[in-house]
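To start, the structure itself, in structure tokens.
For this depiction, one protein chain was excluded, whereas all remaining protein chains were kept in their positions.
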Amino acid sequence: MIRVGVNGYGTIGKRVADAVATQPDMELVGVTKTKPNYEAEAAIRQGYDLYAAISDRAAAFDDAGVGIAGTLTDLLDSVDVIVDCTPSGIGARNRSIYAARDTPAIFQGGEDADVADASFNARTSFEAGREADSLRVVSCNTTGLARLLAPLEETYGIEKARVTLVRRGGDPSETERGPINDVVPDPTTVPSHHGPDVNTVLPGVAVDTAALKAPVTTMHTHSVNVTLRETPTTEAVRELLAGESRIFQIPEAAGIDGAGKLKEYAMDRGRPRGDLWENCVWEESINVSGRDLYLFENVHQEADVVPENVDAIRALTTDLSASESVERTDEALGVGL
Amino acid sequence: MIRVGVNGYGTIGKRVADAVATQPDMELVGVTKTKPNYEAEAAIRQGYDLYAAISDRAAAFDDAGVGIAGTLTDLLDSVDVIVDCTPSGIGARNRSIYAARDTPAIFQGGEDADVADASFNARTSFEAGREADSLRVVSCNTTGLARLLAPLEETYGIEKARVTLVRRGGDPSETERGPINDVVPDPTTVPSHHGPDVNTVLPGVAVDTAALKAPVTTMHTHSVNVTLRETPTTEAVRELLAGESRIFQIPEAAGIDGAGKLKEYAMDRGRPRGDLWENCVWEESINVSGRDLYLFENVHQEADVVPENVDAIRALTTDLSASESVERTDEALGVGL
Amino acid sequence: MIRVGVNGYGTIGKRVADAVATQPDMELVGVTKTKPNYEAEAAIRQGYDLYAAISDRAAAFDDAGVGIAGTLTDLLDSVDVIVDCTPSGIGARNRSIYAARDTPAIFQGGEDADVADASFNARTSFEAGREADSLRVVSCNTTGLARLLAPLEETYGIEKARVTLVRRGGDPSETERGPINDVVPDPTTVPSHHGPDVNTVLPGVAVDTAALKAPVTTMHTHSVNVTLRETPTTEAVRELLAGESRIFQIPEAAGIDGAGKLKEYAMDRGRPRGDLWENCVWEESINVSGRDLYLFENVHQEADVVPENVDAIRALTTDLSASESVERTDEALGVGL
Partner (left out) sequence: MIRVGVNGYGTIGKRVADAVATQPDMELVGVTKTKPNYEAEAAIRQGYDLYAAISDRAAAFDDAGVGIAGTLTDLLDSVDVIVDCTPSGIGARNRSIYAARDTPAIFQGGEDADVADASFNARTSFEAGREADSLRVVSCNTTGLARLLAPLEETYGIEKARVTLVRRGGDPSETERGPINDVVPDPTTVPSHHGPDVNTVLPGVAVDTAALKAPVTTMHTHSVNVTLRETPTTEAVRELLAGESRIFQIPEAAGIDGAGKLKEYAMDRGRPRGDLWENCVWEESINVSGRDLYLFENVHQEADVVPENVDAIRALTTDLSASESVERTDEALGVGL
């Protein structure tokens, strides 16, 4: 059993914790919180051992009647790997804490690439974890792009991919985030940093990205163009993508028109938190004209990196192959729609 | 076992079906759909027998490879009670179909009160179901208000309640609904029809309501003022409401500031679809000054009527008391946070 | 001619400047900006003399090729009154700068009441300016409430007013402000501070307010209940309010259903920036039942305090009566729809 700790039980951390708990070869030792809010209480009801992320604040948990099992350092002493799910930038600060204890660590996509020995995506760079002591699971958008572009590059070769990312302004619980009634270029410069980030896990593929921020909380939308080196039929591309376990091709007949109905379908299928771990590609949108492939995909920002974190744990701590790990993750979690 | 059918497997219908399926004394015989879309497919995966709501369209299901068990009339022949969850106005049209077969029927709040023998809320008018052959479960907003006002009326007497309803513009999957960037008086006239609707299940209580429509999909927000006949302390009212099984008092310490975090908490607690069956009242907002009680509550439009439908089934078909039914419903469903 | 300076040329400051420029008895000496952005450039094209609000940053204007006439202290030396329109909290810091030069000052509603000698609303407390060296024009919501409640108090007496304020999340240009898809109690406690703020300009009237924040940028919406001491007819109240020059009663026949169409109408009427200086009360919503008056009103947060600032200038610097000032302001600005 791989003993796993999660530092930072927020949007990503709680999902990684749940996913780890479902894996037959993993044990969730505990999770950390900085304060005894509703998420802390829910973690305990969920049966997770709670640790104070910041030792000074341990007393606040006692005051609130929320029992803790110790502090972050206690947790680090009990795990084989720590998954850092703290807000962007905090991971980099935590790095030395993990290193000091020789605890292998996994960071998230909000950190710069150099926070870890290597960047990670299960589909494209599982082997990166072999030699590494730490990994960075790339961001939700980058993960989505890597999954989509990898099979296209392998099968047809990519001359150039051009993607407009219409990003959600904030997660559903982030009430202070905007914009309201505006679609904002963010960054205003094109191409954005997302393309180079894709190259940290899928080197050598030419990807230019342009990023906008929209007043939605549900999902990111990618408007994708890929100029291929070959001229496959539309049907061939649909079949190729249908073969990818972490891509869900939304059937035309389903009557799903946007993120709202997509998440409704996830709920209908019993998904915890309505999570969509897969890229969601509109079947109807996939179209090849000459060497130009077009499609729309949606990426559930809160969820798509979750199976990747599980695989990153195995890449860092086991000898399993990429396909063995992915299969195990998907099976235990229920990936595939 | 009470054999139950659900006609109209949409936002409310799917939840009623799921809730019925969890009840120890009920059997979900089947659900109807008008077309073989993603919800139909999910229903079948869920293990529910699917019936074509409109016989003419049965072939469309075959064409789409979605197996059906029959049509609505077949379903009606196999059930003790049918729960009509079709869109507003369709229920009234279905009424004669149910009556023709002597099938006891439950309608939803989108119908006029005269669609059924009586209007229903488990807290306030369970007994209405005794003599009735049909019941109308009042709307989400009315259900929320009835639950809140009933204990206040019983304990302190209500001189007058005044409530502003800030309603969600549409459900999460209703992409065609607005408004965008506007808060719209709807209806523009005050008081709105919601007050009189409360009186169909809680007669004699003076309630004036004013209704707005906002660009949100998550929950309704009620800004409540109740002028009581007595002058309880704030603490007493908090305790009174804490005693209501279908009211969740959001603890101040939880750090929950709006519908986003509320639904996040529901997910954290493992609620299917993130459903909040309870009125959600901000503890901090409850305040009595003189005889004036103030508070904010949120009502999850998709969910709060669900336990009421389960109770309505029992009111119509059994001799159980209100408290026995409510207890059974809540236990099986997991109501209470 | 009253020489006027505006410190802080943002949402409110630019409107106050424009309004001052239209007044026959006032001269706009200049406005300040902290940085040479698009608003600075537009101010200059508008023909306004620009001053650097912060002397250290004067060079930045030169670098950007935006000519300035001096710094804040130069401006203060040339005016009879300074209107401080800086962000909440900055006004309090500026207070001593104005006092040191004996420059009469007007502050905005984002400041605490004690920033100035008195709080100001032209309809209710014009005389407050007589003895004062500084005034605080109350906030947009408070201004709207004072205008509405004053005639009701005078004519019928107010036993108690209860108002739910559905506030806009941010102004149209504030892209970083939320919420998205959430209506947030803000503050969660009821009553909110808005009621006591009304009493700074309309003492002795019982007003309880509850405040929410919605994902809109256009206007605030007030759901108003006033328990009067008399029982006027609905018609009488409509006539009473129709007599108020700064209340626009939206005719039922106009077909205006929300803030979008309201602002469209303002544009149609040639209003600069689509500004609505008046409270906008839905005629159809005005309803008296017993002693309870109900209505909905919208308040354009960016605009309703503008004529009040103009009047505050006269209250502080002239012997004109309230009605003389208001008439002059309204005439020059074009108030009244």
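Letters A, B and C mark the chains in the order given here, with residues in each chain numbered from 1 onward.
The working rule: contacts are C-beta pairs under 8 Å (C-beta built on N, C-alpha and C of every residue); 3 or more make two chains touch, one makes a residue touch a chain.
Fair warning: this is a prediction, and the values are worked out from it, not measured in the lab.
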Cross-chain touch to the chain not pictured, restricted to C:77, C:154, C:264 or C:331, is C:264
Touching the left-out chain: which of B:104, B:170 or B:195? B:170
From A:228, A:259 or A:333, the answer for touching the chain not displayed is A:259
With respect to the chain omitted from the figure, which of C:118, C:158 or C:180 is a touching residue? C:180
Interface with the undisplayed chain - residues on subunit A: 160, 162, 164, 166, 179, 181-186, 188-191, 208, 210, 212, 214-219, 221, 223, 225, 252, 257-260, 282, 284-285, 287, 289, 292, 294-296
Tell me which stretches of subunit C touch the chain missing from the display. 14, 35-39, 41-43, 45-46, 64, 171-175, 180-181, 217-218, 253-258, 260-261, 263-265, 267-270, 272-274
Tell me, which residues in subunit B touch the chain that this view leaves out? 169-170, 172, 174-182, 184, 215-217
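One rule holds for everything that comes next: only the chains that are shown with their structure count from here on.
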Separation of subunit B from subunit C in touching-chain steps, minimised, is 1
Considering only mean CA positions as chain centres, point out the chain farthest from subunit B. C
Nearest whole angstrom, what separates the Cα centre of subunit A from the Cα centre of subunit B? 35
Show the residues in subunit A shared as contacts by 2 or more other chains, in ascending order. 172, 174-175, 180-181, 217
